[in-house]
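One chain of protein is taken out of this complex; the other chains stay put.
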Amino acid sequence: MPEREAITLDVAAVPSEADVARPLSLWLDRRRLLIGAAVIAGLVAPLVVANFTIFQLTMVMIYGLAILGLNLLTGFNGQFSLGHSAFYGIGAYTAAILMSGSADLPYYWTLPCAGAVCFIVGIAIGLPALRLQGLYLALATFALAVALPQLLKSHLLEEMTGGVQGIVIDKPDPPAGLPINADQWLYYFTLAVLLVMFAAAAGLVRSRTGRAIMAIRDHPIAAAAMGINTARYKTLTFGVSALYTGIAGALGAIVVQFVAPDSFNFLLSVNFLVGLIVGGISSIPGSLFGGVFVLFVPNIAEKVSTGLSGAVYGVILLLLIFLMPSGAAGFVRRAAAWLARLRRASNSELPIGRSTR
Amino acid sequence: MKQITRRTILATAPAAMTLAALPVRAAKEYGPGVSDTEIKIGNIMPYSGPASAYGTIGKAEAAFFKMLNEQGGINGRKIQFISYDDSYSPPKTVEQARRLVEQDGVLLIFNSLGTPTNTAIQKYMNQKKVPQLFVATGATNWNDPQHFPWTMGWQPNYQAESHIYATYVVENHGGGKIGILYQNDDYGKDYVKGLKDGLGSKSKASIVAEAPYETTDPTVDSQVINLKSSGADIFFNVSTPKFAAQAIRKVAELGWKPLHILNGVSASIATVLKPAGFENAKGIMTTVYIKDVTDPALKDDEGYKNWVAFMNKYFPDGDKTDAGNAVGYSVAQTLVQALKQCGDDLTRENVMKQAANLRDFTVPMLLPGITINTGPTDFAPIKQMQMARFDGERWQLFGSLMSGQLPV
Partner (left out) sequence: MEQLLQQVVAGLATGAIYATMALAVVMVYQAIDHLNFAQGELATFSTFLAWQMIEWGWSYWAAFALTVAISFVIGVAIDRVLFRPVRNAPILSQLVAFIALFSILNSSDGEIWNFTIKSFPSPFGTKPLFGSGLISTHQAGMVAVTLVMLALLYVFFRGSRLGLAMRAAAANPEAARLVGIRVGWMIALGWGLSTAIGAVAGILIAPVVFLDPNMMLGVLLYGFAGAVLGGLSSPGGAVLGGFAVGIIENLAGTFIPFVGQELKLTVALIVIVAVLMVRPAGIFGRVAVSRV
């Protein structure tokens, strides 16, 4: 038998743990840098762009926040909801009713009120929703989306909601002394709310509660077997999700300065869902991209063809899904991983196992 | 008094001659979006979404301005018609209005469609002092020059129309019982309110049933059955074309023979009465202010023929049976008149002033005798309508032109 040569291990060629971890940690650092850069850009933007664009950017943030709410429920917890237009609408009407009429609350107090009301409604829906899965849950939430405009228009609530005429709201003025206009002030206000709520969501997701929520999505039976109280977490997630979208709705009412019942129909729910998926399910920054999509893509579609804008919108959607099946966030993640792999391949030698000849 | 001596004349002569030699400066005042060669006009329509049926009005208007430009424009200026889609969603309308005013710099926004959508931008338009002209809905909100001096409607409003029906019912069917089918939105509720106001103290006793429907309902059969069961002998049909046709047919199928009053929005022979069945539609009453483009009697009407020629040349894809195309044509003509009256003073203030200064102006597609009149406290350009009854083939006008104003 020929003697086998000893197989030498080229230690340098073996990617050490540090090597593997390094690109990942570099990426995380880069991520923080990116977030920092984005925040700075966000702070500077309203000072350099026109009022109209400020308005659009504010709406993008609002939709992003609404989509984040849906994300918490559908993306992170796996409960399919077609009813988030209702939470958005309830938040919007809460703000509108409190700001007009006898209560005459300053706009900033309407946000926590809207959040609280929606949280309660979310829990109320979440409890019976425990029994339902998938498309059955979709129908139940769809019922909610359909019910809201009808309730708002009905003469039960007409006194309070203004019925089909809706409610017109005054634009809040910037606090005295600040050298910015109302549009800019609303932008910063929304930005502040957005940053706080996004940070809270990120914190939630990374915590034990967040892991429990995601475990329920991935393996509900295993999660229950591990002792996670699925009922409690699922219901709570519904409430928190509703709270997020409700606060977005309140902001929306303040920025648009008008609420009407038929704006909050299930088509809005579908829009949120599309934004969620295009942005990337269970990705928090993806929700913001979803907001960008919801606001700007219809405009782009309209530019291409006014009569067929719906068709163009559909084609754009299809292209996005083909190119980025996991949404924008998934696309970014994959691009980053591919880049990292490229870098690692060029840094190290060929892998182990090469016998010396 | 100072004597005008030869000396004063000689002294002032040079100055006078210099002044005379200068070209007379025509008061050329331009608002935003205006130049010597063009006027930018903004418009917002639902080209997509559930109300996209009305998008054709915007397309008709675009075609009209194209024709106008080819014929030289207004006082030598061409119209640049910028129209955006809002999918009938108020937040989107706000965005598009701001885009038109702040980014595109239009002179005014013209004939934007929908009540909630226009309510959403009304305050903004008035704050920014941009004319929100000839709003395309029949709501009463646009005739309030005291609070909203920059907003003006165009078509006769729904409540006024209902007053006419109420008056007719009171005068001709005193003890009648009324059942109402209405679309559960601002349009439907406006008609109902108008009817109740018009009936006055009698309304509680007369109206025995009200049946709303949503646009997502596939049929209104159930509602019509309920209305018949209520014992009503007068049927007030406040629905858009599809549902109006369904209701007319169901009424006939049920063997119910009430006095059938149909709202003017759906009073088209070819697009509503024909699908419903001419036999079933016999005897239906409505009010009209604009010629029914599907009425065979219009064959030789000058105004109609010009409209058809316009459609054939500039909007061949447009449906010549769609009333919206006649409305768009007519509103555009009204705008042209207002702009013509401005001459070279094309500021927003003057546009509003001239829009509120239309005296006995007519456009060809309006019913003969109906004129457009506005004034500083009267922002309702078209107030007159006439009642008509369907005889199985065409609308037979009867009575006189009425304005639907309630006695104060």
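Going in written order, the chains are labelled A and B, and every chain counts its residues from 1.
Heads up, the rule we're going with is that a contact is a pair of C-beta atoms (placed from the backbone, for glycine too) under 8 Å apart; a residue touches a chain by one contact, two chains touch by 3 or more.
Source: prediction; values computed, not measured.
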Hidden partner chain, touching residue among A:Leu273, A:Leu288 or A:Val332: A:Leu273
Which residue of A:Val44, A:Ala182, A:Ala200 or A:Ala311 touches the chain not shown here: A:Ala311
From B:Ile82, B:Ile109, B:Ile207 or B:Ala245, residue that would touch the chain that is not displayed: B:Ala245
Chain not shown: contacting residue from A:Val48, A:Ala176 or A:Ile221: A:Ile221
Residues from subunit B at the interface with the omitted partner, ascending: 48, 50, 52-53, 56, 184, 210-212, 214-219, 221-223, 225-226, 229, 241-242, 245-246, 253-255, 271-272, 274-275, 319, 321-322
Footprint left on subunit A by the chain that the document does not show: 74, 128, 131-133, 135-136, 138-140, 142-143, 146-147, 150-151, 153-156, 221-222, 270, 273-274, 276-278, 281, 307-315, 317-318, 320-322, 325-327
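Rule of thumb we're sticking to: only the chains that are shown with their structure count from here on.
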Inter-chain centre distance, subunit A versus subunit B - centres from mean C-alpha coordinates, in Å: 41
Parts of subunit A lying in touch with subunit B, wherever the complex brings them together: 50-52, 55-56, 59, 150, 153, 163-166, 168, 252, 256-258, 260, 262-263, 267, 295, 298, 302, 306-307, 309-310, 313
Of subunit B, residues touching subunit A in the complex: 47-50, 55, 59, 83-85, 87, 89-92, 94-95, 98-99, 102-103, 115-116, 119-120, 122-124, 184-186, 189, 214
